[in-house]
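Worksheet for the structure shown next.
All protein chains but one are shown in place.
Read from first to last, the chains carry the letters A and B; within each, the first residue is number 1.
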Amino acid sequence: MSEDLLVAQNIDVSFAQRSGLFGVVPASKVLQGVTVRVGRGETVGIVGESGSGKTTLGRALLRLIDVTAGRISFEGRDITRLSETEMRPLRRRMQLIFQDPMASLNPRHTIRRIVTEPMLFHRVAINQTDAERSARAIFERFNLPLACLARYPHELSGGQRQRVCIARVALLAPDFVLADEIVSGLDVSTQAQVLNLLKALSRDLGLSMAFISHDLSVVRAICDRVYVLQAGRIVEDGLCEDVFAAPKSDYTRALLDAIPLPRIDAGWLDRSSVAQVSA
Amino acid sequence: MVEAVALDLRGEAPGHTRWEFAGACLRDPKVVVGGGFILFLVVLALGAPWLAPKDPLEQDIILGATPPAWLAGAEPGHWLGTDDLGRDVLSRVIYGSRVALTVAFVASALAAALGSMLGLLAGWRRGWTDATISRLVEIWMAFPPVLLSILLVAVVGPGIGSIIGAIAIIDWTRFCRVVRAETMNQASADYVIAARAIGFSQTRILIREILPNVAPVLIALVSLEMGIAVIVEAILSFVGLSVSSDTPTWGGMIAQGRQLLHQGWWILAAPLTMLFLTVLAFNLLGEGLRRALDPVMRR
Partner (left out) sequence: MTAPILAISRLSVVSTRDRALILRDVSLSVGRGETHGVVGESGAGKSTIGKAVLGMLPRTVRVTGGEIRFQGQDLLTTPQASLRRLISEKIALIPQDPMTALNPSRRIEGQLTDGLRLTRGLDARAARAVALRLLNEVYIREPERVLRSFPHELSGGMRQRVLIAAAFALEPALIIADEPTTALDVTVQKQILRLIRNMQSAHGTAVIFISHDLGVVAQICDFVTLLFGGRVIESGAAAQVVESPGHPYTRALLEACPRYDRPDAGLRPIPQEVIAQLRAEGQAP
């Protein structure tokens, strides 16, 4: 049993909606009683459909949004109510990769600036030359042409942008990385490249990772354990091999059953699980 | 070592240094035309004492209302003719550019600075800050701008300082609204969340991440504002509330020229044309700059 690195214990997240002068404030609970543990060096999958709260869970783990109940701890230390200033030194160690690399790269910064600034900010590199050297090394490793450094995000291809995002994070040598739907919308082949990259990186840096996805098949490829989220609650969790082979919850079963595998299965379409017909 | 398929490599392209930006700016026709004219005006304004053929204040009643050089009855040396007091129109137009440009640059800079600062704060902080600033903007904009400027100048007294102040105090709201909207737009982008995840401070994110993306909109607005400032100054001097009546201003000349239309159309035409061309030049420059400076648009 690996030692826990990042733990969210029984957290609730609600979004209150303020409405102008007449303060009717209906609060919607996006997450309820959620407990997630990420151990050192392990990759944990967080799976759910749209509206399940998985993105919110990821943001909460990184303290990018506040929780309304529960506790978040990093390396045993309670970080639930730390201020931005107190969180700052920890930020280097907990990083985030997004789904849409186009949106997560500042369109008006060069790639060079995007990857070297964080290193200088956290003093992972002592000066610009040092930072650039590290950047070049990782670009070579990721098979990114060095010419990319001088360009702007919109001049790169989708796969290249995603690799830049991963490089930016890797250069900070974090302990934990949250990957939020990073392969959704990628071609199957590019997806395989990115997953491989991530797996190799995680192994080499000893990273702990939380991989958010709506796609159970992708989670199977790189995660050790998985949490299944439905409407803000965890309905199942466990080792991937156990959950996928013998799911305990109806919802997990419905999710698995709904996935079309690339093989001929005459009865698949008519086989209905506990799926509800959306009215 | 990660194997990767080289399917998505693109060809070589030049880097983007400051010189590349300057080059791009100078290649845009709008920047060249608009900027060129403004530059020409700046030269006129700065070099007025040497470039103006005559003293703009020198009156010579005998030479009153003589037509421009290419018409019959013209006086030599007065290229654009004289007004009813015998003052050289060309020289007055040249000197008028000083007031116009000073007001344009300073007033729009002040309005932009004040408005953008408040707009950035409102768009970034939201909550009470936004509510307060937005209410302030709304109330402020409820006043009719030209009347307000006339009121301010009438109360404070004429002079270039009060005009600049009046324009800045009234027009900052335009900047505030636009910058606020654009800031809110950018603040919800993923790259801002990425910056927060890296650990950058709020101020740093606002200035170094968001502001560059708000800048293009701001640049276009500043040049638009410069054109407006010139017009407002012209209006104020038209109603006699501008700098002292001795200093030549285009608005003052227009007011005068309107009344003397039957005596000499050139007295009105010259300053009016300059005004028109100046505002046009500012608009062109702004549009051209916005395109040239925007790496995203410059595909």
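The working rule: a contact is a pair of C-beta atoms (placed from the backbone, for glycine too) under 8 Å apart; a residue touches a chain by one contact, two chains touch by 3 or more.
Being a predicted model, the structure only gives us computed values, none of them experimental.
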Report summary line: Sole touch to the unshown chain from A:Val36, A:Val115 or A:Leu255: residue A:Leu255
Query - Listed residues A:Leu120, A:Ala173, A:Ala192 or A:Leu205, member touching the removed chain - result: A:Ala192
Requested in this report: Identify the residue among A:Leu61, A:Ala131 or A:Cys240 that touches the chain left out of the display.
Outcome: A:Cys240
Report summary line: Interface residues of chain A toward the undisplayed chain are 49-50, 187-193, 195-196, 199, 214-222, 240-241, 244, 254-265, 268-270, 275, 277-279
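Throughout what follows, only the chains that are shown with their structure count from here on.
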Query raised in the report: For chain A and chain B, what's the span in angstrom between their mean Cα positions?
Result: 47
Query raised in the report: Within the complex, which stretch of chain B touches chain A?
Result: 1-10, 12-16, 189-191, 193-202, 209, 212-213, 215, 295-296, 299
Query raised in the report: In the complex of these two chains, what residues of chain A are touching chain B?
Result: 59, 62, 64, 84, 87-92, 94-96, 98, 100, 103-110, 117-118, 121-122, 141-143, 145, 147, 150-152, 154-160, 172, 189-190, 193, 196-197, 200
